[in-house]
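Okay, handing you the structure first.
Note that one protein chain of the assembly has been removed; the remaining protein chains are unaltered in position.
On to chain A.
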Amino acid sequence: MELESLNPQQLSIVKEQLDEEVEGLTNSFANLRHAVTKYKASKIALENIDQREILVPLTASLYVPGRIINPNQFMVEIGTGYYVEKTRVQSSEFCTRKMNMLMENMDKISKMINQKKRYLDLVQEIMRKKIQEFQASQH
């Protein structure tokens, strides 16, 4: 796109578009980070499970003392509504794989955000120049 050939109004439209894109990407980035934290917490929980007595949550506000039947058997949600039985090691590996995939995506998005930000800076620079030229031509 030939930025130099655009007038200030068109440039400001481009700038607005870029602002929106950066905001959208930053939101996605935050969501991904949130998901990574959840998988990290799952891994920690997996490691700490053993046969001791625990307070089992039956709802968000109701807990009952109980014991885990098999500390090596877990059900992992691999998609919306799809659960698979896995051993402790397998579940931990699953969480690690998911985390890595999410962190890869996070990297890609942060690269895109930086690229858009650089483009945005360029657009603003050219806008400033154009406005100065315009003002100079008025005198």
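Everything below uses one rule, namely that contacts are C-beta pairs under 8 Å (C-beta built on N, C-alpha and C of every residue); 3 or more make two chains touch, one makes a residue touch a chain; residues count from 1.
One rule holds in what follows: contacts and distances are computed from a predicted model.
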Worksheet item: Per UniProt, what's the omitted chain called: "Vacuolar protein-sorting-associated protein 25", "Prefoldin subunit 3", "tRNA (adenine(58)-N(1))-methyltransferase catalytic subunit TRMT61A" or "Large ribosomal subunit protein bL21m"?
Response: "Prefoldin subunit 3"
Discussion item. Given that one chain is not shown, which residue among A:Leu6, A:Ile54 or A:Leu120 touches it?
Written reply: A:Ile54
Discussion item. Applying the definition given at the start, please give the residues of chain A touching the unseen chain.
Written reply: 38-39, 41-42, 45-46, 49, 54-70, 73-77, 83, 91, 95
